[in-house]
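Only one protein chain is missing from this complex, and each of the others stays in its spot.
== chain A ==
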């Protein structure tokens, strides 16, 4: 197994186009039969776009066959698996009252009844109504979720909705700066900015705080639903490295029997 060492030399905001600013990436698990994907590394320091360099992206992560059905399965899973319905109706045993026979079986000309809370009666219990917490939980197979992420990233790159940025440092914390930046680069109405760590630079957090459709996310929070909800996906170089590292590890790990097991409750995942 080849572990690659990443060297990033980030220059200041005043640098013009210089291809030596971004070191070329060495891909882990070098692709044998697929063509390497490539993407520009841009900057966020100025409103105008400056291309800092061209980097390679692993085709198994960013150039995979876009499986729309797997993406759909992932979206459905994300929407449903956390859903719990709490609507509840009482049965005839639970409705207050109704223990006594309302009138004798025979003699009165009325229909025969055993309790005033049977489902036939007004105010009676419901025999087949919704019952207590109903969960819709299920887990997708592990590799369906992995391939969901891979397909979505490939789709984003193929449709020009993926942009790689050297870092999320911006000069001001003015929301208008980010708006102008996104408008000038036609980055789409909604932007998802992904960095490696969950602690982001102060300026970008202050600027995007008031704009609800520009959202920040760490790498571990990335998911298919958010990638499709936001039109543009902006990854930092560190985030790209982390995503590739994780997904390639999942695709090539030797102990898949540990992860493809059926989900068991109370086994700490």
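As a working rule, a contact is a pair of C-beta atoms (placed from the backbone, for glycine too) under 8 Å apart; a residue touches a chain by one contact, two chains touch by 3 or more; residues count from 1.
We adopt the following convention: contacts and distances are computed from a predicted model.
**Student:** Since a chain is absent, check the UniProt entry for it and pick the matching name: "YKT6 v-SNARE homolog", "Large ribosomal subunit protein mL51", "Auxin-responsive protein" or "Carboxypeptidase A1".
**Tutor:** "Large ribosomal subunit protein mL51"
**Student:** Could you tell me which of A:146, A:162, A:178 or A:200 touches the chain that is not displayed?
**Tutor:** Considering the complete complex, A:146 is the one touching the chain left out.
**Student:** I'm checking contacts with the chain that's been left out. Which of A:97, A:133 or A:171 qualifies?
**Tutor:** Answering carefully, the residue with contact to the hidden chain is A:133.
**Student:** State which residues belonging to chain A touch the missing partner chain.
**Tutor:** 78, 81-82, 84, 91, 93-94, 131-138, 142, 145-146, 149, 190, 212-213, 215, 217, 219-226, 229, 242-243, 246-247, 250, 259, 263, 265, 268-269
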